[in-house]
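Below is one structure, written out as structure tokens; the observations come after it.
A protein chain is absent from this complex, but the other protein chains hold their places.
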Amino acid sequence: MISKLPSESLTIMTELVLPNDTNVFGNLMGGRLMYWMDIAAALSAQKHCNAPVVTASVDNISFENPIKLGNVVHIEAKITRSFNTSMEIHLKVWGEDLTQQYKYKSNEAYYTFVALDPNRKPRPVPSVAPETPDEKKLFDGALRRRQLRLILGGKMHPDEAAELKALFVKD
Amino acid sequence: MISKLPSESLTIMTELVLPNDTNVFGNLMGGRLMYWMDIAAALSAQKHCNAPVVTASVDNISFENPIKLGNVVHIEAKITRSFNTSMEIHLKVWGEDLTQQYKYKSNEAYYTFVALDPNRKPRPVPSVAPETPDEKKLFDGALRRRQLRLILGGKMHPDEAAELKALFVKD
Amino acid sequence: MISKLPSESLTIMTELVLPNDTNVFGNLMGGRLMYWMDIAAALSAQKHCNAPVVTASVDNISFENPIKLGNVVHIEAKITRSFNTSMEIHLKVWGEDLTQQYKYKSNEAYYTFVALDPNRKPRPVPSVAPETPDEKKLFDGALRRRQLRLILGGKMHPDEAAELKALFVKD
Amino acid sequence: MISKLPSESLTIMTELVLPNDTNVFGNLMGGRLMYWMDIAAALSAQKHCNAPVVTASVDNISFENPIKLGNVVHIEAKITRSFNTSMEIHLKVWGEDLTQQYKYKSNEAYYTFVALDPNRKPRPVPSVAPETPDEKKLFDGALRRRQLRLILGGKMHPDEAAELKALFVKD
Amino acid sequence: MISKLPSESLTIMTELVLPNDTNVFGNLMGGRLMYWMDIAAALSAQKHCNAPVVTASVDNISFENPIKLGNVVHIEAKITRSFNTSMEIHLKVWGEDLTQQYKYKSNEAYYTFVALDPNRKPRPVPSVAPETPDEKKLFDGALRRRQLRLILGGKMHPDEAAELKALFVKD
Partner (left out) sequence: MISKLPSESLTIMTELVLPNDTNVFGNLMGGRLMYWMDIAAALSAQKHCNAPVVTASVDNISFENPIKLGNVVHIEAKITRSFNTSMEIHLKVWGEDLTQQYKYKSNEAYYTFVALDPNRKPRPVPSVAPETPDEKKLFDGALRRRQLRLILGGKMHPDEAAELKALFVKD
């Protein structure tokens, strides 16, 4: 199975914030945004593996700026690295006020997907060959984020997470 | 400002998985579930602080079992701890096949909300007084999860996260 | 077929009133509420009979207080009695303003469902064994409501409705 | 305030049953239908009174035939009678399979609406002048249905409901 | 295959403009209206041919007056002419402010549908027998509009469009 470039999986989604997407402040609800991000990330993962995918996990998301009613949501999704049958997708999200010509960051996030075969069993996916410095940095960090995911999911002991441990222990 | 019990914020949400909520496998999409969880958690936070709230962050979520079309989604949300103007909400999510009488876990998650005053500035919220052993454990863990959130959000250095560091360094 | 307790069918649904659910006064539309009530009641009926169900009828509903945009809708559904292949579900609906800490009644209602077998033919359901005084009162009243339903549906002559007739004729 | 004809309030609504409107049998959910009926009836009431209206109550509805995915829903709504500030709307609902050229009855129903002034207080509405034999029959029956509504809502004692009592007591 | 009357395909749709259908001015979005028009026209085409249909094309639509939030949308759809396997549907759309008793034109449009057999191949449809002067005028114009459609779709050269050419060249 050949490896593929991150750029081949790039998915750009643009959404308009409508009344039903907003809370009492007229700002986009976090849950609505996570719904759109899930679809953008799933499409990016499918572009990489050309197979159906299911959401396996979502990493910490911190919402920085509220996105207002009538503003635009920009979502960019691109694969960072694959691990046998799973793929980590990196998302960048901005809001934009087209009238004021003001663009602002909402959040950055990582979603993980698993590719499935016709019997709904996990199937291998192509590896990722990062090209740009940014893609390489995201590729390297993917290992650390995966360790954190496994620890938080109770599937790995902190002691085994060498990459992650190095962040806390300097000697 | 008096403290309040976690049980006062308990919110129970029940949703039916309809066709538009599902992927090509006929399973609930992760993003749709995160949307419902966001609303359940926001209502729980509002019960605690009696003020409007906005989603500040979402911790790692790992989806364990797919929830099928026509099945039921059960969401239970309850506050674990508050930090001045923010509240951490713990969610437990199950799927249920009412015909087969089969109930299965989907995931456990933590959402964080900030309470806002009429000028949309953060406002203080009541503290939390845990009662049961479970509530006390969640209350204690909230500090560690908050440190992890701050590190992942680039607002704290790993060295400062004493509680978290203890997980990695035994001496 | 053994009988089951009403409490086994208890279904709690919590919904947030969003802009698209409201009329020009910013209040929840009656039809939207009946839609949610139908789903809550169907889930309750399915819990009782562990089979797919379809809505057979809805009794008179009288809406008492408007539920506002941004408020919460609480729906509690529980079986009262079964009649061979049909089940009567009792619903209680409240609105709640979480900011003002004000909870108000919206309505009480009865939905009737029929359980279906895989060939879409009605199939028998377990009987109901009421426990509490409230459940017993609802169980007894179910007969009278069923007679009214049959008369209003043109399937019973008023003369045959002994229970109901007693309300109008004292001697 | 002059009286108006029922035909002036006639509202015809046509809807297509889409996947998200259906249950596991691929049939229209009762709650979805009640939502559409509420809107059709509200528009009919608004045509009569030329003021905003809110749903006050819904009479017994009995669903006769399931409406299938891809079929069409026909709703006809027309006022029967007004009572100072409230209006009773009569609805007739059919399903239709356009491919098989088969049209079938779903249900007949009565919704009651109240007209509101700009301060959200009930305001008087025009009276109804029935023309056809059918409209006159519906006009006459409206009094009996109103008594039943008041009794079921606990606002009238069965003894006072002369029209309704006559159905049960012959002398 | 016998011919059918345009009136047999008449479809009347009534929709209420809800918050999520509107832009920042509180007016119905053009795209939402085209969605409803597509369904009304598809139902009209299905009534004519009693077979499933798919949208083949939409002619120029010019929106004349904005339709406001809370106003009603009236759509009338009727077949004008059929061409072997395709049908042209004529739509008239009005808005109405029921409170102000003000009805205004939104647009007139032509949608074209193709009837499909069970193998998803185009299948012949009945011809149309116009009755009224209006129906006859629409029947005649259908040929000219079809030529324009074919030219705009690159499937006919302007020289071949005799009917259309006559509009530009007088001699």
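Labels A, B, C, D and E are assigned to the chains in the order they are written; within every chain, residues are numbered from 1.
Note that contacts are C-beta pairs under 8 Å (C-beta built on N, C-alpha and C of every residue); 3 or more make two chains touch, one makes a residue touch a chain.
Predicted, not measured: the structure shown is a model, and the values here were computed from it.
Participant: When the whole complex is taken into account, which chains on show are touched by the absent chain?
Facilitator: A, B, D, E
Participant: Touching the absent chain in the whole complex: find that residue among E:52, E:70 or E:130.
Facilitator: E:52
Participant: Looking beyond the chains shown, say which of B:9, B:22 or B:147 touches the absent one.
Facilitator: Residue touching the chain left out of view: B:22.
Participant: Tell me, which residues in chain B touch the chain that this view leaves out?
Facilitator: 19-20, 22-24
Participant: Could you list which residues of chain E touch the chain missing from the display?
Facilitator: 23-25, 27, 29-32, 34-39, 42, 52, 54-63, 66, 111, 116, 120, 148-149, 152-153, 158-159, 161, 164-165, 167-169
Participant: On chain D, what residues meet the omitted chain?
Facilitator: 18-20, 69-70
Basically, only the chains that are shown with their structure count from here on.
Participant: Relative to chain E, which chain has the most distant C-alpha mean position?
Facilitator: B
Participant: Suppose chain centres are the mean of their C-alpha atoms. Which chain sits farthest from chain D?
Facilitator: A
Participant: Determine the centre-to-centre distance between chain C and chain D, using the mean Cα coordinates as centres, and give it in whole Å.
Facilitator: 20
Participant: At least two partner chains per residue is the criterion; list those residues in chain B.
Facilitator: 39, 42, 52
Participant: Hey, which chains are touching each other here?
Facilitator: Result for touching pairs of chains: A-B, A-C, A-E, B-C, B-D, C-D, C-E, D-E.
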